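Removed from the display is one protein chain of the complex; every other protein chain stays in position.
First chain written, first letter: the chains are A, B and C, and each begins at residue 1.
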Amino acid sequence: MSSNTVFEPKIIAFVCNWCTYAGADLTGTSRLKYATNVKIVRFPCTGRIDFLLLLKSFAQGADGVIVSGCHPNDCHYTSGNFHARRRWIAFRAILDLMGVDIRRIQYSWVSAAEGSKWADLVNNTVSEIRALGPYTEYQQVADYLEKGGYNGEA
Amino acid sequence: MSKIGVFICHCGENISATVDVERVSKEIGGMEGVAHAIDYKYMCSDPGQTFIKEAVKKYDLDGVVVGACSPRMHEPTFRRACAESGLNPYLCEMANLREHCSWVHEKSEETTDKAIDLVKMLVEKVKKNKPLDSIKVPVTKRALVIGGGIAGIQASLDIANTGHQVILIEKDPSIGGHMSQLSETFPTLDCSQCILTPRMVEVAQHPNIKLYTYAELESLEGFIGNFTAKIRLKAKSVNYSTCTGCGACIQKCPVKKIPSEFNAGLGTRTAIYVPFPQAVPNKPVIDRVNCNYYKRGACKICEKTCQVGSIEWDKEDEIITEQVGAVVLATGFDVKGADFFPEYGYGKFKDVLTGLQFERLASASGPTFGEIRRPSDGAIPKKIVFIACAGSRDPAKGIPYCSKICCMYTAKHAMLYQHKVHDGESTVFYMDIRAGGKNYEEFVRRAIEEDTVNYIRGRVARVYEKNGKLIVKGVDTLLGGEQVEIEADMVVLATAGVANCGSEQLAQKLHVSYDPYHFFAEAHPKLKPVETNTAGIFLAGACQAPKDIPETVGMASGAAVKVAALFSNDQLVREPVVAVVNRLAPPLYSTCVGCFMCETACPYNAIEHEEIKGRDGSLIRTIARVNQGLCQGCGTCVAFCRSKSIDIQGYTNEQVYAEVMSLLND
Amino acid sequence: MEKLRGRAAALLADGSVALIIGYEEGTKRPRPLFCRNSESTKKLIFDSRCINNLAVYITKKELVGKDRIAVTASISTLRSILQLYVENQLSEEKLLVLTVDLNGELREFVTFDEISAYVAQFELKRGEREQEILSKIEGMNREERWKFWLGEMSHCFKCYACRSACPLCYCSKCVVEVNRPQWINPWPAPLANMEWHINRAMHMVGRCTACGACGDACPVGIPIDLITRKMMKDMAPEFGYIPGQPAKQGNALSSWKLDDREQFIR
Partner (left out) sequence: METKYINISGLEQWFDAISASGKRIYAPVSARGQVDFMPVKHLNEVAKEYIQTTQSVKASVYPKAEVLFSYEKVHGKVNLTDFDPESVSETVLWKVHPCDAAGFKPLSAIFNWDTTDKLINAHLLKTTVVSYSCATADESCFCTSVNGSPGNVSGSDIQLTILSDGGAIAEILTAKGEALVALLPGVFEADRGDKKEKYLVDLPAKFSLEEVNAKLNKAFNSTVWKEQSERCIGCGACAFVCPTCACFDIQEDTHGSKGRRIRCWDACGFALFTMHTSGHNPREHQSQRWRQRILHKFSYMPERLSVVGCTGCGRCSRACPVDMNILEHITSIAEQ
């Protein structure tokens, strides 16, 4: 980490191959700069992105997550992003009910032509998650076993 | 223990200028399961690729990660290099150190740290990669073309001329479609029949084309290269193998007042009929709905007339089965008619016509032999009004789209009218003139300037009858919304082009998607305009959206090339990035429980029902199976499957999970 | 009751069904009963105390075999049966559904449509306890909700009674038992429990018919049925389905609308 004072969040981006991955490639070809915190995991389509991967990311120490794919009607597979959109509507609602901090999941549509949108998305998400601080509320619970707790004693 | 080889590229200085590539290869070299890690100036160069090939052999690598540019750039290059050295190409992955790292970050420790993370991620993924073989699907080299209009005719001829078999089916008694009904065609004003008829005959005589008229698709099963089509041959009641097409039966048929479909209702036909003189095949069918014998059980005059005894009263519909490898959908379009325009008086006033009816009036083979005469009294109209966009671009009418051909044919109609009625006066009400196309704008200008057609920009509010005249009330928006009222002898509506009736059912039979207006949907609006989402089914002509003849013919040839390309190999070879449903030893067979929710999620109808049967043949369970010919590898089913019974090769649950975990494990 | 017993006995006697799943008096409350002969039908009861969702049994192959069976169904059970039909788990030739309507009349259903029409008369109501906890949760901010649920989840010992009692959890291998990769940690711990219950709620979106069997079954009293019920209610208008009235139109998450909400997508 670059500094002891500034919190550098760990952010994972789940993106589709055809739009956002290509869009992020364009950010590179355009030499636009963005924060190093975000690492991209490539999927064929947003429809492929399993909600459990988002949960696992937080449990394993991610402070934020980006999910991005093709704009509506642009999906390489016609409807993967529509399926994903529904999945996220339901997933967000459940997480919110359970009290998971849904501000830490940023959904976006970034097309293959939107290199600058990708750079902005990363930079904005990094600064927003930085403001929220580390997601210890979630990560600490993962360590439960070490504490030898009993019934209802977290 | 894995033996992964990692190859970090400098990309000249593109990567090494901001990423400490030596540190990357050194740190990755210390990772569990990494057998060999180097960095080199240009991995994609010949010497670079040689490094990889040699390392695969020397270290007996079971996985390769190349940290270089975007996989969208060089993944095929490095996979090929691996394949050449004997490593399964799907055991090679790329970490994007250029577009996603060195080009978007400044030179710093963090940038190198990120590069290491990106490579680590792919190393963890590649540990879970499995060797994959490309998918080979056998191809039946016979095409089914549905629809015998100009699109179907062109597609059939083009495919047949590449040496492949074609089955062309047409629901009407003759091929020809709407083009055969047209008088002259824009922008050249050559006679439609004159250019079409030779092609129709060519179809009938082509050794590679099997033509079924009066036939409809019953069902289509299977997948690309391997479809089974069931075709319903509707009973013609005439034996074509003996019928000579002499036409005597038609002469004698007592039922003469049936509105002729070919003449768009302006003329009549008999119950036993040939739709038009140039029909192919030029043999009659009996219209059982209107035939006296079928209605009342008596008549049979045609049978008595027929010299060769070709009438078959008891003939029933026949269903035949054909194996085909590809399907071209060319079912065309229809025009809105009748009750759709109460405000324009269509259906109420005899002299308010559709554009298609006007085509018949203007056609030399039409009911008036090419003279423009009013259906009501046979008089030659001296004043005529054409209304463009009758229905089109009218969200209130449920048709927000532009029907595309109306501007041009309206100009053509006005021009034909002026050529035929020299003292006539023609007016066109239009919203915009859309004349994009070679020589189209010139054609419209000619109508306005040389043939003095009066163009008024504005909409018509109402058409009503007064003293035997049709009063057309509208506004001229170019004159500041001034009211215009014209006393016309005839009004022609350029009615909207709409999807053929029954297209929705047909789409469902074929499992192709369709738009809200029931036009068939192309796979991609720009890059796959003739493909559908169902592999092996292609589109030609106006069944996809309204379009004119040159565009239709172009699209038909495009579809034909797609079919020919598919038929150019004995097997279809596809990337193995497809979904698979797990199979286990009995008694589980699979963890799939057959809820078939994946079936609704799949955009390609690639999910099939597989019956698992015991040794005695009894059904044990029905589970899902992915048709590898149809699956395009989006993976939507994978994320949807509750029991994780479907996985997608190349992006398996284990692979993506390992990637995510590698980023977070410290 | 006598009508039900009589009809059940007749169905078994003439061989039209091989098994009737119903209720009998239990030691604390009515419990499931499996009648394979006319004699046992004398124990059959059917009233408002019969709350076990019997639909859970009709997908168990080892229990029902290959023969045609009958089930006495409460409204909750009927709703579950509809959803099981939607998910291709039942066949109309193999299942006869019996119920007693509000007038005490015995009703019999064979087809999906018959059940669907009958169920349509009954509105899905929110229970008092459900309303109480929901109001409590609605008054909480996010951190409080997290604490509340984490507290509840810490009691879970992963006996999976919720899963076993749910008629829609019929998978032969549940996702928690998939270990390549190990999506959900199998040991009981608050976060691993939370992951399980979030996962369960996601799997129930558009499928749950609010029978409450999971909550009733939970031995440690976690109001887990609330999560799926609330999701069902909240998502119904969003995705265009009627809560508790499964229809053969594809699952909420396997279908979509062009105008699905997306304000949250940047």
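Methods note: a contact is a pair of C-beta atoms (placed from the backbone, for glycine too) under 8 Å apart; a residue touches a chain by one contact, two chains touch by 3 or more.
These numbers were taken from a predicted model, which means no experiment stands behind them.
If you put the hidden chain back, the residue from C:189, C:211, C:232 or C:252 that touches it is C:189. When the omitted chain is restored, the residue from C:17, C:56 or C:81 that touches it is C:56. Interface note for the absent chain: among C:69, C:217, C:252 or C:265, the touching residue is C:217. Across B:436, B:480, B:586 or B:617, the residue that sits in touch with the chain not pictured is B:586. In the full complex, the hidden chain is touched by chain B at residues 30, 32, 584-588, 661-662, 664-666. Although one chain is not displayed, its contacts with chain C can still be listed: residues 26-29, 31-34, 52, 56-57, 62-63, 152, 155, 157-161, 163-165, 173, 177, 185-189, 213, 216-217, 219-221.
Going forward, only the chains that are shown with their structure count from here on.
A straight line joining the Cα centres of chain B and chain C is 43 Å long.
Separating the CA-averaged centres of chain A and chain B is a span of 37 Å.
For the pair chain A and chain C, the distance between mean C-alpha positions equals 33 Å.
Looking at chain C, residues 175, 183, 253-255 sit in touch with two or more other chains. Annotation for chain B: residues 601, 640, 653, 657 touch two or more other chains. Touching chain B in their complex are the following residues of chain C: 87-89, 170-175, 178, 180-181, 183, 203, 250-251, 253-255.
Across the complex, chain C is touched by residues 588, 591, 593-601, 622, 640, 642-644, 653-654, 657-658 of chain B. Listing the residues of chain B that touch chain A in their complex gives 70-72, 96, 98-100, 103-106, 108-111, 113-114, 117-118, 121, 513, 523-524, 533, 577, 601, 603-604, 632-636, 638-640, 648, 650-651, 653, 656-657, 659-661, 663-666.
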